[in-house]
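The complex appears here without one of its protein chains, the remainder shown in place.
Let's turn to chain A:
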């Protein structure tokens, strides 16, 4: 695939899942968001400001920075809690993966629908462990905090690399690159998906699509 993919792996306790995920997703989104664009007539634009705030975690010794946007937070929280529920309902060994995918839309002509072309995918693999007693929990609390700190630095390192980002769009194309639905902040178009268990087989539908595509290809 023509896109970068980064994998982060964390091992946490069940009650820490939500906060850990929020911490990582918000960290990434912090770097992948801009202020709102205000387009001028001459084809220029100015960028609004983005507020940031520190969030302290309850179950982990950790605080992270996120964009001050209730709306964005709500969306992320919803996705994460869905993931958490799915993870706890799965009943298996508690392995899951949540991925945050940044994509671009490409307008296509009539017979095809608009293509969403990812350019960066962050996959966070989660391993849920069960702990026996309070002391272990305390150790885990610190450990996970340290680990998350490392991950955050990881993320920043990756983002600091001088790599492909979609070009800044003109007013008409801004919807193809940025998520403009939020009032106070404007992240790159993103999608959060999750997957429970380690089943890596491709789904039937993708296989069928490929089969058809390949038969049609010259």
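By our rule, a contact is a pair of C-beta atoms (placed from the backbone, for glycine too) under 8 Å apart; a residue touches a chain by one contact, two chains touch by 3 or more; residues count from 1.
Heads up, the rule we're going with is that contacts and distances are computed from a predicted model.
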Record-based protein name (UniProt) of the chain missing from this complex, from "Electron transfer flavoprotein subunit beta", "Autophagy-related protein 9", "Replication protein A 32 kDa subunit A" or "Adhesion regulating molecule": "Autophagy-related protein 9"
Of A:36, A:66, A:84 or A:141, the residue in touch with the unshown chain: A:36
Chain not shown: contacting residue from A:4, A:31 or A:77: A:4
Residue among A:59, A:83 or A:119 touching the omitted chain: A:119
In chain A, positions touching the absent partner: 1-4, 35-36, 38, 40, 43-51, 104, 106, 109, 111-112, 115, 117-119, 163-164, 166-171, 173, 176, 183-184, 200-202, 207-208, 210-211, 214-218
